[in-house]
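A single protein chain has been omitted from the complex, and every remaining protein chain is retained in its original position.
Labels run A and B following the written order; every chain starts at residue 1.
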Amino acid sequence: MARVTLYGGLRRHVSAPMQQLDSVTMRDAELQAALFENDRPRPHVRVLVNGRNLEWMRGLDTPLEQDHQVAIFPPIAGGTP
Amino acid sequence: MNGWTGKILDIDLSDATVKTYELDMEMARLFLGGRGLGARLLWDAVGPAIEPLSPDNVLIFATGPLTATGYQTSNRFSVTTKSPLTGTILDANSGGFWGMQFKKAGYDALVVRGRAERPVYVEITPNGVTIEDAKHLWGARVGAVTEQLGQNDNRRNVLCIGPAGENLSRMAAIMNDGRRSLARGGPGAVMGRKNLKAIVVEGKERPGIQDHEGFRFLLYESRKMLRTSPLTSQALPEFGTAVVMNLINHIGALPTRNFQQSQFEGAEAISGEALTEKYLVKNASCWACPIGCTRISRTQKVEGEGPEYETTWAFGAQCGVDDLAAIIEANHLCNELGLDTISTGSTIGCAMELTERGLLDSDLRFGRADMLAPAIEALAYRRDLGDDLADGSLRLATKYGAPELSMSVKGLEMPAYDPRGMQGQGLLYATSNRGACHMRGNMLGLEVLGLPKRIDRFQVQGKSSYVILHQNIAAAIDSLVVCKFTHMAVGEEYFARVLSAVSGVEFSTGDLVRAGERVWNLERMYNLREGFTRSDDTLPSRLLREPLADGPSKGWVNELEPMLAEYYRARGWDRQGVPTQDKLKELELEEIVNSQQSTVNSQ
Partner (left out) sequence: MDERIIQQFLEVGRDLFEADLVSSHGGNISVRLGDRVVIKRRGAMLGRLKPHDLVETGLAKNDSGVALASTELLIHRTIYLSTPALAVIHAHPRTAIAYSLSRDEIVPIDNEASYLLKKIPVVSEEVPSGTKEMAETLANALGAYKIVMLRGHGSFAIGQTLDEAFHWTSTLEEACEIALKAKLIGETFIEYRGMSEGYKKW
């Protein structure tokens, strides 16, 4: 079971920011509808698996393993102006 | 031409003379204002013979053609000088209210020369310009000075230094409106050397706008963009800039304990989420800004503006500290003393590593949240070890025998992104004209956030193109001047059209970016004239030779060499990083650079 952590405003939608994910790839994850659109993360939503963006892996088909850390970020921005 | 007031105010503190002269409109067309105008004026005013902390160095405060027009975030201004920290050309820019007010007082720029015999402050009002005695203010902290001089956000604005500037700390900031700062590179020390405590402004008239209808349309469209973008309408106002902490940590690019690691176990505790949940009082914003990224936070001891992401990092991950209250208090203290938080935190982190390696005898150790405040106080007053800290991490680490432990470029401490996990960011730091800086074309957008589209952060080939484009755009924005956060939602094509509407002179998007390129190249020529060379375009050896041991960026160093070679070629510079004559000609810089070369030599 991979471990998923949600950040920023996404935390409003769940009871705990950290959850165990009982799925083989992100495609099976329940979070899908909220986070994805046409098989891609919604604009400005970032999904990282062990620190790598899904985009540079196999997208939603990236295999998830036991010890994988999945981090999901809503639109965020930074840098000191 | 509208947009510019057409006037420059020139004050010589040595003999208390005040002059006003006309802004050369050709200069305005080429360099716009703010950072660009500052660079152009500094080129003539301060040659290599002048030491940064000599009274002959000048401070140039400059607004831009958009400042005070009411366009979104048109509140900004900059200061340009030769940096006491790096010896490079320096410009720092700030928001708030002061810049807008100064422009409304009727000037595009203020040049301050010489040194007053005794502490003074300058007052600029519709009734004239006066130089006043500041004996009673010398030694006072920023909040007190700002209040005593009658700060009133929309009517009367105060810019000042704190004790750090008076004591010539090389990382002293200039503070405006009591809470915003012209922070990096030590402009506060130059002001302190001049015995100038504060500049108070009261304005009267907004600058004129040529094409009102066009301007209104651009305001309307820009507002739509700022409201539609989830970044400027939700992310920044809701969690502030510190919300990127967890993300940067996750990708393995959060410099930790003086860049020894790239992930910090305490990241969550010091993140924007934690700040919002536990310490946020409310949001605030600068003049004419619909975004409002600013946080007002409160701990049991203090209440004040900030902290921003970079500050939270500097006193947090960089020092191994996960106590957010202590970080907020450190930030507050820096604002009161007038210090750049990035350099201050990073230098303390450097001292911590020196101590842990047995090179320095001090109580500064990673994780010691209780040591932050005393170290900052000592630094601002140059007490004990603070005297070394105040000179910045490079001089500190050199003195104690390990210059490679200074995490700086050209002497300016790097901000909160590890170039091993963000290759382009490394190139940006290495080539930035004021030393390592993230505000000169931050790669955060492209390499991490995917703005406008994502480029792999480990990609090396072709990276120079993005870095150059964003450096040029940043230089243009800094010369207009608007807040870089607008650029997350509003493209540079809008800025070009706003400039055209305001001034009545046609600027295409290409023209605007080219103006940024011109500014970048003039700054480069300035640094070359100061004796900087290719060998200064580098990164600390740790980032070039020590691969990260853990995390998602494991095994990576920064691949600077191939990126830098490509960068020089793509900029039209020779192998030594010198702009070619063709490039200077193309940018209409040839005459300026060549004629001034001789003037300076003959001095």
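For the reader, a short list of remarks on this structure follows.
Simple rule for what comes next: contacts are C-beta pairs under 8 Å (C-beta built on N, C-alpha and C of every residue); 3 or more make two chains touch, one makes a residue touch a chain.
On a predicted model such as this, the values are computed, not experimentally measured, just so you know.
Although one chain is omitted from the display, it touches the following shown chains in the full assembly: B.
Here one chain is not drawn; of B:Phe102, B:Tyr466 or B:Trp556, the residue touching it is B:Tyr466. Check B:Asp511, B:Glu530 or B:Asp574 against the missing chain and you find that the one touching it is B:Asp511.
Touch with the hidden chain on the side of subunit B covers residues 213-214, 216-218, 220-221, 224-225, 228, 446, 452-453, 455-456, 459-462, 464-466, 469, 472-473, 492-493, 496-497, 508-511, 513, 566-567, 569-570.
The rule is simple: only the chains that are shown with their structure count from here on.
Annotation: 34 Å between the Cα-based centres of subunit A and subunit B. If you check the complex, the residues on subunit A that touch subunit B are 7-9, 11, 43-44, 46, 48, 50-53, 55-56, 69, 71, 73-81. Per the touch definition, subunit B reaches subunit A in the complex via residues 95, 230-232, 234-236, 238-239, 241-244, 246-248, 250-252, 271-273, 293, 308-311, 342, 415, 438-439, 442, 444, 449-450, 454, 456, 483-485, 488, 551-553.
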